[in-house]
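One structure, pasted below without further comment.
One protein chain is absent from this view; the other protein chains keep their places.
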Amino acid sequence: MAQKKIISPGLKKNIRRNFLERLIELSLMLSGLAAVLITFGIVYILVTESLPFFDAVSLKEFLTSTVWTPLFERKNYGILPLVSGTITITGIALLVAIPLGTITAVYLSEFATHKVREIVKPILELLVGVPTVVFGYFALLLVTPLLQKIYPDLPTFNMLGPGIVMGIMIVPYIASVAEDAMRAVPMAMREGSYAMGATRFQTAVTVVMPAALSGIIAAYILAVSRGIGETMIVAIAAGQQPNFTFNPVESAATITAYIVSVALGDLEHGGIGYQSIFAAGMVLFLMTLSLNILGQWTRKKFTERY
Amino acid sequence: MASTIKPAKDLNAVRALIKKHKKNDRLFSVIGIFVIAALAIALLVLFLDLVIDGYPKMNLEFFSNFPSRKAEGAGILSAWVGSALVLTVTFFVAVPMGVAAGIYLEEYAKKGWFSDLIEINVANLAGVPSIIYGLLALGLFVYEFGLGTSILTAGLTLSLLMLPIVIVSTREAIRAIPVHIREAAYAVGATKWQVTLHHVLQYAMGGVLTGIIIGMARAIGETAPVITIGALTFIAFLPPAPVSEVMPFINFNWLDAGFTVLPIQMFNWISRPEHAFHINAAATGAVIIILTLLMNGLAIRLRYSIRKKIKW
Partner (left out) sequence: MGKQNEIIKAESKNFDFHYADGTHALKNINLPLYEKKITALIGPSGCGKSTFLRSFNRMHDLYPGNKYDGEIILHPDNTNILHTKVDPIEVRMRISMVFQKPNPFPKSIYENVAYGLRVRGENNKRLLDEKVEEALKGASLWNEVKDRLQDLAYNLSGGQQQRLCIARALATDPEIMLFDEPTSALDPIATVNIEELMSELKKKLTILIVTHNMQQAARISDYTAYMYLGEMIEFDETDTIFTKPSKRETEDYITGKFG
């Protein structure tokens, strides 16, 4: 009789064990699916909640009118003032962050000794961890008063102060992504340059930076996206009054600041004010999403090369 | 015999040229150090500014008083209790889901459109502005699900933000574990889940923990999404206690309660015109920043020690 001999009782439980394994895999997969569901949830909510808004407001008015007063007696629904505020503040932030971030990245990647890098990188990471509401405090109660000493006509709420602070906030993002990109440039390429008698600076600027260009550009793009989506700094220090201007010494609201100002008031579910923040959110989402996709695409193109 | 290959150029000219070029090296070094020092100083000023401004309020009463119309007697009791409860919800939602998703993507998912889809989504979610999560929560949790502006809603909202951070750090930690460790476990007859639970997850624990701490530190300071779901800025009561003296000892009524959190309390005080409230704001800010710096510092330490300790 060639009956199978059972060596260990553990071997008998195959069916149950396989079932359990499948069950576990399924539940793990569902968690992974959550990420997809969140994205769909965002799109679903933004679309369904802002659809009634676009029933009441023509797309033409939304995109071309330069007045945004959904909560006033005389209602106007032009997103441009919010966009102009967003662009101006982000622009100021980039003027600060791009040079500082790039210099930091080049220094850390090409000049700093191992020891310096080990000290500086944690500091940058700590800077990333500072909550934006704290940066907002900094902008309103420290930077703007300082700027007023130089330029006394500067109003309490203005775009310059928060723009500068936002720039400081963004520096570590640019520095770390750009540094990663430069460090990924193969050492052989640097050796090739040094072997020709190039100095550090020459190697950094004429060989390493061009080689890492798409990675560095990705860092800039992601920084733009970060600036556009930043909320608390601007809500606190730039004012919440929509203002169609690109003048940094005026006060203006951004898309994010508008959402905050509406959310702080009494929100009537289904009212035009409620719908308007979803319409504004939609614009914000589309802007950041396209920038993020562009940024990731550029970054991926870069990593594929090395 | 003398060499017939002469130096290409006059050596002195070469030296002069190098000297000129090296000036750029030195100049850039100085600029680089200057910029980095300026950033470090900005961080320091930011920190000291809060601590010095808020110093008069730094006492026990500040933590045990409710907010008040009068700045002097106002405290952050409801805010820190609210933050603690909201973060508890966030922790219990985001950590299991995030770790599970990370494990799925690294250990289980086969390369294909499905894992690509999840991957693209995780990458994009990390870049979505936090206020958009607030809008999602407002439409979905507050109204569609009818959860209202509650601790549960806020906790869920922040867990959406934390999820990508946990997923990414879990994946990175798992990816660092070499295949031969897994093979060794399979070789003695372990199932996939046993390998994952007993080995992969154990060895990845440090990295996973780092991600959890960073995610929690971020959740503490997040303001915009919590404002968007309509969190109140003035709360002078505490939610029902989660632990009671009678059976069943634990209740979940607090999940439905209205609340405020530390950053919203700070935001509220910044927005007041009176200087006295700004002192309260600074003190609250100091509490928040100390918490987040401690947590981030811990996470950074943890990561460095893992990197040093483990050599496969």
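Couple of notes before you dig in:
Order as written gives the chain letters A and B; numbering starts at 1 within each chain.
The definition used in the following text is that contacts are C-beta pairs under 8 Å (C-beta built on N, C-alpha and C of every residue); 3 or more make two chains touch, one makes a residue touch a chain.
None of the values given here were measured: they were computed from a predicted structure.
The absent chain, not drawn in this view, touches the displayed chains A, B throughout the complex. Checked against the full complex, the candidates A:18, A:64 or A:206 give a single residue touching the omitted chain, namely A:206. Where chain A meets the chain that is not shown, the touching residues are 113-114, 186, 188-199, 202, 206-207, 210-211. Not every partner is drawn; the one left out touches chain B at residues 1-8, 11, 14-15, 17-18, 20-22.
Heads up, the rule we're going with is that only the chains that are shown with their structure count from here on.
Contact residues of chain A toward chain B in the complex are 17, 20-21, 24-25, 27-29, 31-36, 38-39, 41-42, 45-46, 48-49, 100, 103-104, 106-108, 111-112, 120, 122-138, 140-142, 168, 171-172, 197, 199-202, 204, 222, 225-226, 228-232, 235-236, 256, 259-260, 263-264, 267, 269, 277-278, 281, 284-285, 288-289, 292-293, 295-296. Residues of chain B that touch chain A in their complex: 18, 21-22, 24-25, 28-29, 31-33, 35-36, 38-40, 42-43, 45-46, 49-50, 53, 96-98, 100-101, 103-105, 108-109, 115, 117-118, 121-125, 127-136, 138-140, 143-144, 160, 163-164, 167, 191-193, 214, 217-218, 220-224, 227-230, 233, 263, 266-267, 270-271, 278, 281-282, 285, 288-289, 292-293, 295-297, 300, 304.
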